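Have a look at the structure below, then the notes.
A single protein chain has been removed from this complex, and every other one stays in its place.
== subunit A ==
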Amino acid sequence: MSLTQQDIDREIAARHAAYEKRLADGAPVEHHPRRDYTPYRSSVLRHPVQPPVAIDSAQDPELVELYSPAFGERDITEIDNDLTRHHRGEPVGERITVSGRLLDRAGRPVRGQLIEIWQANSAGRYAHRREQHDAPLDPNFTGAGRTLTDAEGRYRFTTIQPGPYPWRNHVNAWRPAHIHFSVFGAAFTQRLVTQMYFPNDPLFPYDPILQSVTDDAARQRLIATYDHGLSVPEFSLGYHWDIVLDGPSATWTEEGR
């Protein structure tokens, strides 16, 4: 018996309704997905059953987790943030510019930290050997890049609009187009890996990975905004996406939180 989109839709709706009820009963907003979100089937055997043990960092400001690994100019090259220039030829697809700020929960910029991205090409194919989606590879596009945030916490990438692609969560499962982000903050506790989506993608309601964020406002924060001011004349369309990191840091503690 194969799993259909309708089956997954029902599970997504049930999890969403359960969250709305918890909220109505006074439970806190959930900004992150629950790891046991079973509409995403790969999570079934890969989530802990025991609740996490809370570490109150204010009790021990010396914790190594309150500090971040450091990254510098030698960890990137000048064109690492321009994914259209990593091969001899031009990649196929629509060029885009993705830019925004890296912030902590107090709204302060996170400076000099590493942002890594990876994505499918314009046809929806990853440059990964295990990827078997029958769409063409692009010899001029790998789809991996990195950058350091500047003094105002800003980052900027030039890349190609990724395509949506099928996967095997259920029959006719398709991922909305997205770019994977891996981000370091002011502390190791703020480590984040996530995915950025593009506005108005018709696949959003069908995707159990995006819908694993059951809070409506939180889910919107994964979707970039088209920003004409970031579009480069005769070259690329611009998208703005700010990233806000959760979790305490050493500076956080010093300021009395």
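The definition used in the following text is that a residue touches a chain if its C-beta (ideal position, glycine included) is under 8 Å from a C-beta of that chain, and two chains touch if they have at least 3 such contacts; residues count from 1.
Throughout what follows, contacts and distances are computed from a predicted model.
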{"item": "Chain left out of the displayed complex - its UniProt protein name, from \"Spore coat associated protein CotJA\", \"Iron-sulfur cluster assembly scaffold protein IscU\", \"Protocatechuate 3,4-dioxygenase subunit alpha\" or \"3-oxoacyl-[acyl-carrier-protein] reductase\"", "value": "\"Protocatechuate 3,4-dioxygenase subunit alpha\""}
{"item": "Selected residue (touches chain absent from view) among A:Pro48, A:Pro202 or A:Pro233", "value": "A:Pro48"}
{"item": "Missing-chain contacts mapped onto subunit A", "value": "29, 31-35, 37, 40, 42-50, 52-57, 59-65, 67, 69-80, 86, 100-101, 103, 105-108, 116-118, 120, 126-128, 130-131, 142-144, 180, 182, 188-189, 191-195, 209, 212-213, 215, 217-225, 240-248"}
